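The complex appears here minus one protein chain, its other protein chains still in place.
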Amino acid sequence: MDIPNIELDRIVDNALAEDLGWGDITTDAFVPPQIKGKGSFLIKAKGVLAGIEVSQRVFHRVDRSLVLKILIPDGNHIDKGMVVGTIDGPLNSILKAERTALNFLQRMSGIATATSQLVEAVSGLPVKIMDTRKTVPGLRMLDKYAVHLGGGKNHRFHLGDGILVKDNHWEALKVSGETLAQAIQRVKARASIFLRVEVEVKNMAEALEAVAAGAEILLLDNMTPEQMRQVVQKVKGKVLTEASGNVNLQNVRVVAESGVDFISSGALTHSVKSLDISLEVGMG
Amino acid sequence: MDIPNIELDRIVDNALAEDLGWGDITTDAFVPPQIKGKGSFLIKAKGVLAGIEVSQRVFHRVDRSLVLKILIPDGNHIDKGMVVGTIDGPLNSILKAERTALNFLQRMSGIATATSQLVEAVSGLPVKIMDTRKTVPGLRMLDKYAVHLGGGKNHRFHLGDGILVKDNHWEALKVSGETLAQAIQRVKARASIFLRVEVEVKNMAEALEAVAAGAEILLLDNMTPEQMRQVVQKVKGKVLTEASGNVNLQNVRVVAESGVDFISSGALTHSVKSLDISLEVGMG
Amino acid sequence: MDIPNIELDRIVDNALAEDLGWGDITTDAFVPPQIKGKGSFLIKAKGVLAGIEVSQRVFHRVDRSLVLKILIPDGNHIDKGMVVGTIDGPLNSILKAERTALNFLQRMSGIATATSQLVEAVSGLPVKIMDTRKTVPGLRMLDKYAVHLGGGKNHRFHLGDGILVKDNHWEALKVSGETLAQAIQRVKARASIFLRVEVEVKNMAEALEAVAAGAEILLLDNMTPEQMRQVVQKVKGKVLTEASGNVNLQNVRVVAESGVDFISSGALTHSVKSLDISLEVGMG
Amino acid sequence: MDIPNIELDRIVDNALAEDLGWGDITTDAFVPPQIKGKGSFLIKAKGVLAGIEVSQRVFHRVDRSLVLKILIPDGNHIDKGMVVGTIDGPLNSILKAERTALNFLQRMSGIATATSQLVEAVSGLPVKIMDTRKTVPGLRMLDKYAVHLGGGKNHRFHLGDGILVKDNHWEALKVSGETLAQAIQRVKARASIFLRVEVEVKNMAEALEAVAAGAEILLLDNMTPEQMRQVVQKVKGKVLTEASGNVNLQNVRVVAESGVDFISSGALTHSVKSLDISLEVGMG
Amino acid sequence: MDIPNIELDRIVDNALAEDLGWGDITTDAFVPPQIKGKGSFLIKAKGVLAGIEVSQRVFHRVDRSLVLKILIPDGNHIDKGMVVGTIDGPLNSILKAERTALNFLQRMSGIATATSQLVEAVSGLPVKIMDTRKTVPGLRMLDKYAVHLGGGKNHRFHLGDGILVKDNHWEALKVSGETLAQAIQRVKARASIFLRVEVEVKNMAEALEAVAAGAEILLLDNMTPEQMRQVVQKVKGKVLTEASGNVNLQNVRVVAESGVDFISSGALTHSVKSLDISLEVGMG
Partner (left out) sequence: MDIPNIELDRIVDNALAEDLGWGDITTDAFVPPQIKGKGSFLIKAKGVLAGIEVSQRVFHRVDRSLVLKILIPDGNHIDKGMVVGTIDGPLNSILKAERTALNFLQRMSGIATATSQLVEAVSGLPVKIMDTRKTVPGLRMLDKYAVHLGGGKNHRFHLGDGILVKDNHWEALKVSGETLAQAIQRVKARASIFLRVEVEVKNMAEALEAVAAGAEILLLDNMTPEQMRQVVQKVKGKVLTEASGNVNLQNVRVVAESGVDFISSGALTHSVKSLDISLEVGMG
């Protein structure tokens, strides 16, 4: 898994602190520590699996003695009835970690599944589905990892690893009396050598001005597919283009056919439908 | 607001650390600190407002000099075109905090709105809509606060502030050779004097056994409305009843008419559709 | 042990950071790492053991290679001369962890012992000894766990997992113009379905008013045993009763004989006499 | 106050997180935010005040708008009936912070009071009462600050700011084949130039050996007053002497008359009797 | 200042925790709180100022009542005798914060000064001086901010905000049996749309292979100026070039004259000579 230990540990601890807190009063009274249990992650809906590694970590944080197995790794297409991982050990510990583990797994798989549906909807076209920064506060890394597992591409992780000139940035130049070209020049000088400049535009005029000013990617904001097609024709080969604004399963192919290189969707992470996965628990 | 400062500070810091991180390379280059700006939270869809206080805190954490106003407090019904709050001060700071603030506001308002729709769907009936522990890891307090603002009632906050005997707890008694009544006795002795005992049951037989064993609330798991009605008739006055399992806007009224006291919905927090709210930013 | 890993780790780290800090200058100079040592927790006074698991964790946090054994588990009655646990490994590490480990063990055993003395003093009577929120800041979980090990029952863990209407809450209603019944109604609607309502009362009149208003438990504050007996007679079967106020070994049985269900004692945790336990260290 | 902000903030946050946690369900329901309140710290027993500054910080962390006054500063002798500080502002906030603030104040004042009793018991003699490292895990700084306010002197704060050769250190030299003088030489070379060396001794022979080996302070462990007197006579002028072992109000003066420079008492912090102080709350 | 509050707060707290810790025993005994003081940051050597804002924050964290003035902002050229900022308020607090504040200011100004010397040494040439990831653990943001203030450009901040294929990455392809072009293709697909690909090369052959494989920047590792000149001639206009390896004030101009676009220097941050700046303190 690509996410570093220190980050995963922090996220898992944070989650357990809020759900397990000072202990599980019911389980401690009902399940003596010597009773062995067995848990199986059972898939109950078609989709893409994401979060099985994080979920297993939750169990280990609660009890090091639990034996964890991943039968199907993150990123695979899954379907109803499949068992993707198992846990063996004290039943007590399995029950304490269950909800937190599922909360990660169901959300991440929900994101990966929605991403893969958009990806499939544009299959055959040379376009990439992308996420945004509209993630749940505190879980950006996992939200974006789930998009990646679903076949999507990640946009900026935070405000420092990409240069994106939005309408408000552009308008602020009127006050400072600077041209877009001058401002882009300055941000390029200031930023690391790795970072490209993307500029948000709302129409052809802005698109052409942005390209002339040094933009390397255009963010086509809330344009019609036809408007996008016209901009793409003009700028193809010079800059990359990203379509943005209320994309969904119904309209994504039409948007893609405009020829844009990327289509980004905030809904992938801000309006997640969690995937139905359960932990089937039995006596070990 | 009922959420303590120390908790809010921790959540807001956590969110800004991941989104703002080491700085906003674009804004720092485009917007000199002396340019003043103005932001207005503009509602773009009908719903219930939740998160305006948290959002304002995000701005203050980025820049103490920002002047914040809440025009419509959390918990109010809102509609398209309303402005619920404003921010005045350095444009630079407004742009840095915008996305994180909106991520809180849109999710929380989405939860409150969905809750209020369920509440409205059962209006006139003596039933309460409740949440579950199926929240996003790290944001449980805010997720549940949003449910409350939407007119819902909160179930357990964590594994220690309620006693809920699930099927796996019950089954574990077969191994330990204890009766349900004995186990309930023990958990009551162990738990604080404030905590009631809820038992999950799948049919009439289990319901009656649970009541006899000392349950004070029954969780009717995935029963049909008719099954629930029969259980309710038997136990009314002795224990409270909670319906659970795939409740939605379509079926919630039928479920409610079974006479249960509470209906809980995991989807309220595990499958959130964020409410459309924007921050309209202009030069101050 | 019922306390989750994440909580124990946090408490142990916090304690070691303050005592061991940047190192043990004396031990590092006097005891080369290759010298093996052996430590035995020796009981030097009669009581109830509490904290042996936490203490062992302190040693492991200092040095993973130490071999720890618990000979007598937490919660057992102990007496002078008993050895309850051993540590084997680098002498160096044993000496660094010793004081912090003992600080936990002696305090927790002191609390458990005092609790068990109160419990014994009321033996044969149907009453439970309870703790309060008068714990040492930062150690509430351990303080309350020690009360439990001593045979006591835990009251609220924090302000959110129980509803306790104190005199100041009641008086505030005069300003808001609300009745007690109305306010209890509102707090029940707001709180989770698991939480009962306790009301603090100073005399019979208040007791009857509270019961009429919906209280489920009465906190009889600083009443004489005779006053308590009268209240208990009136409310028995309708609500539970808790006696509170300067309870000690001398008067606890008299208080208990009033018929109350619970007797709470702040002194159990706010005025702890640590139990005399030493770590006998020798060369391994 | 001598304790740095960063430390106080950490301790206060830690304490509030455990007591206030996710909110005060009772107070939020009973006391609307607009009701003003007034709190007065009322002394109910004779003693020495310690912790009023820390307590006030608890209130400010809960609500910045509270107006705090300290009428009698930390370190003063107090008596029944005195009011040492006041809080004005939202009643709601006062009630939420009350218990945590009192937990600090009562414990610290208990420590300061017990210290001042020992100090008074040896008045007229050239001896200083000292604390030990037998403090409550997580509160060492406050425990020791309270000892200071009570007129006591602080021993080591942690294992790195003093050199104390205990019996186990000494015995380890038999394995390493080094003399005490050699080991003391090495620890002096390793430690900062500020740190003196104290050696624990159990009898005259050890005392003389320790002095010869370079000890600058002797810790006389569990000797009779007469044994101590003899050692003091021998070493006076060459080294300082500290008496240790089960000192209490009854025997402290006899111990002091042996002529030792310091008497340390673990009970000052490991067996605290909290001082009776209440917060009298009224409508503002 | 471009560094977010949450990051600065964390760094300053961390620094004060280690230097001020549990208090300043000397200052507390010698300087009663009512004595007013005044501090002036006095420059004692020619250079570029960096860290004045961070330093001022240190004072505010120790004492909110201190009045701070910045006379000369970060990034300015400074010379012996200049006063760049002042502090007014309790002398006590000024002395406690002094060393920590200076430790930031002297190191950051040292880095900015060394950077500006390299920048000046290549003045007139179209080349930029850059830093590396060879910073002090825990202070990367400040180290790189100081490089920026000295006129340098920042390379990657961490392993996630730039793609840099080093020799070991390239060699690993032999095991996986992949071509460089294929691997670059994959990393581009995986990374955000903002990130360019830089490849480390040791000679002309590698340089040409890298360009053919899709590299957008070449890192010329430890080549002679003449070798670099030849590579630059071949690839100019196609990719950017960065010279790396033991650059210093003596050889930097020769390196720059090879025509490379960037010259990076690890010594800027791994071998810092702190700038001589003192805090002149007087009675206020």
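First chain written, first letter: the chains are A, B, C, D and E, and each begins at residue 1.
Assume a residue touches a chain if its C-beta (ideal position, glycine included) is under 8 Å from a C-beta of that chain, and two chains touch if they have at least 3 such contacts.
Fair warning: this is a prediction, and the values are worked out from it, not measured in the lab.
When the full complex is examined, the chain removed from view is found to touch A, C, D, E. The residue touching the chain not shown here, chosen from D:Leu8, D:Ile35, D:Ala97 or D:Met130, is D:Met130.
Screening A:Met141, A:Leu180, A:Leu219 or A:Val239 for touch with the missing chain picks out A:Met141.
One chain is missing from the display, and on chain A it is touched by residues 2-7, 141, 157. Counting over the whole complex, chain E has residues 11, 14-15, 18-32, 35, 37, 91, 95-96, 99-100, 102-104, 106-107, 110, 133-141, 158-160, 162-166, 168-176, 183, 186-187, 190-191, 195, 270-274, 281-283 touching the chain that is not drawn. Although one chain is not shown, part of chain C still touches it, namely residues 13, 16-17, 20-23, 28, 61-63, 96.
Rule of thumb we're sticking to: only the chains that are shown with their structure count from here on.
Greatest Cα centroid separation from chain D: this falls to A.
Summary of the copy comparison: rotating chain B onto chain E for the best CA superposition needs 120 degrees, to the nearest 5. Measuring from the averaged C-alpha position of chain B to that of chain C gives a distance of 32 Å. One simple way to say how far apart two chains are is to compare their mean CA positions; for chain A and chain B this gives 22 Å. Residue positions 20-23, 28, 96, 141, 157, 160, 162-163, 190-191, 195 of chain B are each in touch with at least two other chains. Interfaces, counted as pairs of touching chains, are A-B, A-C, A-E, B-C, B-D, B-E, C-D, D-E.
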